[in-house]
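All protein chains but one are shown at their positions in the complex.
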Amino acid sequence: MNNKENETGYKFSSDQTLEKIREIQAVFCRERDWDQFHPPRDVLFDMVGEVGELAEIFRFKGHVEVGLPEFSKEERVHVGQEMSDVLLSLVRLAERCHIDLPTAVLQKFELNREKYPVHRAYGKINKPSTENTAEKDGKTDTTGK
Amino acid sequence: MNNKENETGYKFSSDQTLEKIREIQAVFCRERDWDQFHPPRDVLFDMVGEVGELAEIFRFKGHVEVGLPEFSKEERVHVGQEMSDVLLSLVRLAERCHIDLPTAVLQKFELNREKYPVHRAYGKINKPSTENTAEKDGKTDTTGK
Amino acid sequence: MNNKENETGYKFSSDQTLEKIREIQAVFCRERDWDQFHPPRDVLFDMVGEVGELAEIFRFKGHVEVGLPEFSKEERVHVGQEMSDVLLSLVRLAERCHIDLPTAVLQKFELNREKYPVHRAYGKINKPSTENTAEKDGKTDTTGK
Partner (left out) sequence: MNNKENETGYKFSSDQTLEKIREIQAVFCRERDWDQFHPPRDVLFDMVGEVGELAEIFRFKGHVEVGLPEFSKEERVHVGQEMSDVLLSLVRLAERCHIDLPTAVLQKFELNREKYPVHRAYGKINKPSTENTAEKDGKTDTTGK
């Protein structure tokens, strides 16, 4: 089984919904009377901090392989915790902004399908629309955004 | 109905699961042969870029209220798109790291409940354990992380 | 003296050059044999982490005034330390990329002067070229970038 097949096979093990995560988080904050500290920009600063903590785990590592085979068990747990913090900040931010995140994600996928048609985007790191021209801002994109 | 009650009432409208988002994203990337461009650190850089794009919407705004009442419809759509990009990067990153994000989030909630017991954390911006001492690193935290 | 005049009067107290900071940092790293850990992307991840630590100081603060009048002395020292960390990461990154940062900054100012001519940019938060049109990406900019 090669690497691509292996990757194909990786799945999350739970059916956790974004709404359930939002609800648990909202109850958690309400029980502690923390809504007062969470206007949108304050939660966004928190998210930037959490992204920074995640980035710190991956610095001074050199190349890191799919599946983190060289990470210790403790490091893997730590990665999961920091990713969770980023997710919690993001879900909280969406709630505080009254942005319907799970719906927005589906709409974004539709945009991405239009922006990166398979026959033009296949195996290419640049946006299809700009691949033959000097890109003004030098951006490349292979995540469909 | 006061603001706190109002906030309590905000919910996401869909039952979208993280696993479903992961799967749609994985298929999207596989169809375009993009797995080759997505080792963990490359996806993490992408996420940092997406967080930056989200932050750019909120700069030069001054204070922003819960629910984004002063944002135009176009700005709200834009916020939803950039939040979606952050979420997609994060879910993709978790997949590429083989981190079971929905499970990790639940475990993080358990840690947060231990770290911020209601009777000590209620209405306080500092970590309960440090509220009466000079914090060496000056960190405060009210998102339970 | 009003606030604007006051702000005008704030100056850094030293004539520290970017090259001197680069040199001190380079010697510091070389003495510890750390060059091996500092390819460009690893230093960039470090910078993202440092920006996150700076952001964490400013979260849950609500509006923060010019001059940080409500920060304690300890908080101000902490802010200076985290800003220093960001600067050190950036200078180190420029060195590792062989980018002549002090020269690049001057060139960027020239670009900014062209992009934001005073008579069109005065007192406006949007880019002059887009102020009368719906901006596709919703970006605003008042720092001349």
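To keep things simple, chains are lettered A, B and C as they appear, and every chain counts its residues starting from 1.
We take it that a residue touches a chain if its C-beta (ideal position, glycine included) is under 8 Å from a C-beta of that chain, and two chains touch if they have at least 3 such contacts.
Remember, predicted model here, so these are calculated numbers, not experimental data.
Chemist: So which of the visible chains would the left-out chain be touching?
Modeler: Displayed chains contacted by the hidden chain, ordered by label: A, B, C.
Chemist: Could you pull out which residues of subunit A are in touch with the chain that's been left out?
Modeler: 41, 44-45, 48, 56-57, 59-60, 62-63, 74-75, 78, 125, 134, 137-142
Chemist: For subunit C, which residues lie in contact with the unshown chain of the complex?
Modeler: 4, 7-8, 10-19, 21-26, 28-41, 43-44, 46-48, 50-51, 54-55, 58, 61, 63-68, 76, 79-81, 83-90, 92-109, 111-113, 116, 118, 121-125, 142-145
Chemist: Hey, which subunit B residues sit against the chain that's not shown?
Modeler: 37-39, 42-43, 45-46, 48-53, 55-56, 58-62
Rule of thumb we're sticking to: only the chains that are shown with their structure count from here on.
Chemist: List the interface residue numbers of subunit B and of subunit C, divide the shared ones by all numbers used, and answer same when the ratio is over half, different when under half.
Modeler: same
Chemist: Using mean C-alpha positions as chain centres, tell me how far subunit B is from subunit C in Å, no decimals.
Modeler: 25
Chemist: Centre to centre, by mean C-alpha position, how many angstrom separate subunit A and subunit B?
Modeler: Between these chains, centre-to-centre, one finds 8 Å.
Chemist: Could you pull out the residues of subunit C that touch at least 2 other chains?
Modeler: 45, 48, 56, 59-60, 62
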